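With one protein chain held back, the other chains of the complex are shown just where they sit.
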Amino acid sequence: MAAPVYRKAILVSRKESPKGYMHLVIREEQIAQTAGPGQFVMVRGWHTGDPILPRPFDIVLADPLKGIFRLCIKVEGKGTRFLSTLKKGSGLYVTGPLGKSITEFDSAGTALLVRGAGAAAVVFLAETLAKLKKPVYTVLSASTKSRLVCRSLLEQFSTDVFIATDDGTEGYSGNGTDLLDKLIEEGKVDTVYTCGAHRFARHVKALDLAGKVRGYLFLEGNMGCGMGDCHGCAVKKEGKDGYALVCMDGPVFRSRDVVVE
Amino acid sequence: MAAPVYRKAILVSRKESPKGYMHLVIREEQIAQTAGPGQFVMVRGWHTGDPILPRPFDIVLADPLKGIFRLCIKVEGKGTRFLSTLKKGSGLYVTGPLGKSITEFDSAGTALLVRGAGAAAVVFLAETLAKLKKPVYTVLSASTKSRLVCRSLLEQFSTDVFIATDDGTEGYSGNGTDLLDKLIEEGKVDTVYTCGAHRFARHVKALDLAGKVRGYLFLEGNMGCGMGDCHGCAVKKEGKDGYALVCMDGPVFRSRDVVVE
Amino acid sequence: MAGAGIEDPGQQVDLSVDIAGVRFPNPVMPASGTYEVDEIHDNFFSPSELGAVINKTIFLHPRPGNPPPRIWETPCGMLNAIGIPCDGAEAFIRDRLPILRRLGPPVVVSIAGETMDEWIELSELIESTGMADLLELNLSCPNLSEGIPWSTEEKTLERVVSTVVGRVKLPVVAKLSPVVTDIADMARTAEASGAAALSMINTYKGMAIDIKKKRPALGNITGGLSGPAIRPLAVWAVYSAYETVKIPIIGMGGVDGPTAAIEFLLAGASAVAVGMYNFIDPFAMKRTIEGIRTYLAEEGYSSVREIIGLGHG
Partner (left out) sequence: MAGAGIEDPGQQVDLSVDIAGVRFPNPVMPASGTYEVDEIHDNFFSPSELGAVINKTIFLHPRPGNPPPRIWETPCGMLNAIGIPCDGAEAFIRDRLPILRRLGPPVVVSIAGETMDEWIELSELIESTGMADLLELNLSCPNLSEGIPWSTEEKTLERVVSTVVGRVKLPVVAKLSPVVTDIADMARTAEASGAAALSMINTYKGMAIDIKKKRPALGNITGGLSGPAIRPLAVWAVYSAYETVKIPIIGMGGVDGPTAAIEFLLAGASAVAVGMYNFIDPFAMKRTIEGIRTYLAEEGYSSVREIIGLGHG
């Protein structure tokens, strides 16, 4: 894997969709050319101050030819609020690509169980699987139809997308895990990636432990550096007395290897 | 005098002239309508961070009808650097008008001895004197011709402008104080305002103490609040064991009342 | 909202707190030395809306304060070496205290002595005016030539507090210095010495060097660091003292709005004071009061007292 670079990059476009989620397209050739699915960048649009630390975001897609990559940022606190107001043409500091790229694509069928900002994390993987002509089934859920994240991108790369909404405004009215269970029952998937919601992580880990699927989690954690310097992004290892680092050992972990709260 | 307001105001135009000096025109009606010569504003274009404190700048001119006022900012450290990069239409926080407005205009002839950012401080006074049809002679100096600050504004309002440059590229080749001395000798001025350069302040104070003119100084000082809360902007009073506050008792002081280093 | 006929739940929230038997209508006040009550502030908000008012610390006798530069900006904070200039107690009682008294909110009078005799004389003098509700002892200014603050050494702290407490009926608030190994020890000492409440924290001793002049940036060489920069240290000071003492705590150090204020309340402060942020945003205290109200309403609390110390679990 290529070592990350630290660069002042340019914001080439920005678009809000759905409300509260900002899609940023950033020009930085080396990151665009070396990034793989599962990797992230640390981004900073500010100098010494408050906020001060860079923030981690998954690489949604990278275009090595155009030298650009895309992020999808849920506006949460001050860092993401700041990034969401940056104008086209602004400079911002990026370090990346960081974390381990996903390199095993030998599954017969892969399911992606996502919701909210978690959807951003799996788009690159869906694209990679599609390129390899591997079946990929996405279970995308949200509170309501208008809150679905990265929907069109996931539809573009998935064999099939199943929608679940809490209020039934589209697709299945209920929990995305029900749709996942059905896919597994139907024998379509042997591998599941999930992220964000703890509920999903617990469900997938249970399936993994039961031997029904190979489960993988995109984990988060408060990050200082994104590259192993600070030991801030610890996640408890299953069974053992110790921690793994999300930025170095992940951000994607086999679900049975880590403790899920 | 009207109590100051604290507002989020809009930057309506910006222009660099000469290099390193940024002229900002800001829309804030109440400040524009109540400001007088000698007053200043505290300006902040940032949130909690570094920089954190607002910065003081003299009001160069105020247009009560259009509801705008102008600043001329010498780019020095991080605060002024930040302000100088603000784009037209940006919001910035202003508190003002602050400090005591000059209210005595009974002099037979007034001289303004200025250089660098100091020139910004006296434009409003020159305009006021011009409106009152009082003679005002400006001695404007700089290292070289292209470094003269607020020249056209001062020419507009002054009875006469005398230029001095250190390198002789325009006007008198030498110290502005020589031109001031000549004006006094010729009996044209009985009152002098100066600012910025300590050399000027010392010269004017000596003239004041010698009874040759009424001398006034536009003083500066590290300011926290600009309105008497912090007691940060102290300047030593002449003769007495104590300090005056630049923001409350000034920023314009009779030269013989304060200690000049 | 109210105009549209919709009820604002925030208006139902009880913001009042009790500090040593004195009722503050809300838990937000200025920190001593950072806010003046005068006409300059007329266009901002009325000081009568504050939880309490306080003067800049006074001494018995007039003092000029320190030579400039007196302040210096630092990352997310500032150093000050004002040195507490004042016109003396007499002028304060004549010219300033009546103005504070007439406003409405409780009046905290901040005092400091250069000697033990001065502490006593000044305390009794303030009490005799009948215009103070609480007496705050500034035991912690790092900018005095008199040497180390009164609250960095347990025996000295005990001596000042118990002496003053023995002389006046006014509830005494001990304002503590954070420049110690464990401020909870000092909090305990102050309580044991009879303090009715604590103010914490005063500024940290620090300095900056102007790299152009190659000299200390402040006229006094060192100054006191305040602002958001020190907030994590101030929150810990309050949190650890809350675990140790029973008397109420007025928390301060980097309060720049409601979020920071709520952090202090959750840590155990019964009220908060806003210091340097008054210089940056003249509405900071007003904004803090309104923001606390909104937070409480949104989180379903009916009184601010419900969240005091809640962060201890």
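Chains here go by letter, A, B and C, matching the order in which they are written, and residues are numbered from 1 within each.
What we mean here is this: contacts are C-beta pairs under 8 Å (C-beta built on N, C-alpha and C of every residue); 3 or more make two chains touch, one makes a residue touch a chain.
Small disclaimer: the values here were computed from a predicted structure and weren't measured.
**Q** According to the contact rule at the top, which chains on display are touched by the left-out chain?
**A** Looking at the entire complex, the absent chain's contacts are A, B, C.
**Q** Looking at the whole complex, which of C:Ala20, C:Val160, C:Ala190 or C:Val235 touches the chain that is not displayed?
**A** C:Val235
**Q** Which of these touches the unseen chain: C:Ile99, C:Met207 or C:Ala297?
**A** Considering all chains, including the one not shown, the answer is C:Met207.
**Q** Please pick, from C:Thr57, C:Asn138 or C:Thr152, the residue that touches the omitted chain in the full complex.
**A** Residue touching the chain left out of view: C:Thr152.
**Q** Decide which residue listed in C:Pro47, C:Gly77, C:Pro106 or C:Pro282 touches the omitted chain of the complex.
**A** Answer from the full complex: C:Gly77 touches the omitted chain.
**Q** Could you please point out the chain C residues that touch the chain left off the display?
**A** 74-77, 79, 148, 152-153, 179-182, 204-209, 211, 214-216, 222-223, 225, 227-233, 235-236, 239, 254, 259, 262-263, 266-267, 295, 307, 310-311, 313
**Q** What chain B residues would touch the chain not displayed?
**A** 48-50
**Q** In the complete complex, the non-displayed chain touches which residues of chain A?
**A** These residues of chain A touch the chain that is not shown: 3-6, 44, 48-54, 93, 95, 221-236, 241-243, 248.
FYI, only the chains that are shown with their structure count from here on.
**Q** When you draw the chains as points and link the ones that touch, which shape shows up: line, ring, star, complete, or other?
**A** Chain contacts: complete, every pair touches.
**Q** Counting only C-alpha atoms to place each centre, which chain is farthest from chain C?
**A** So the farthest one, by centre of C-alpha atoms, is A.
**Q** Can you give the whole-Å distance between the Cα centres of chain B and chain C?
**A** It comes to 36 Å between the two C-alpha centres.
**Q** I'd like the Å distance between the centres of chain A and chain C, where a centre is the mean of that chain's Cα atoms.
**A** Between these chains, centre-to-centre, one finds 46 Å.
**Q** Where in chain A do residues touch two or more of the other chains?
**A** In chain A, the residues touching two or more other chains are 48-50.
**Q** Mind pulling the residue numbers of chain C that touch at least two other chains?
**A** 75-76, 228
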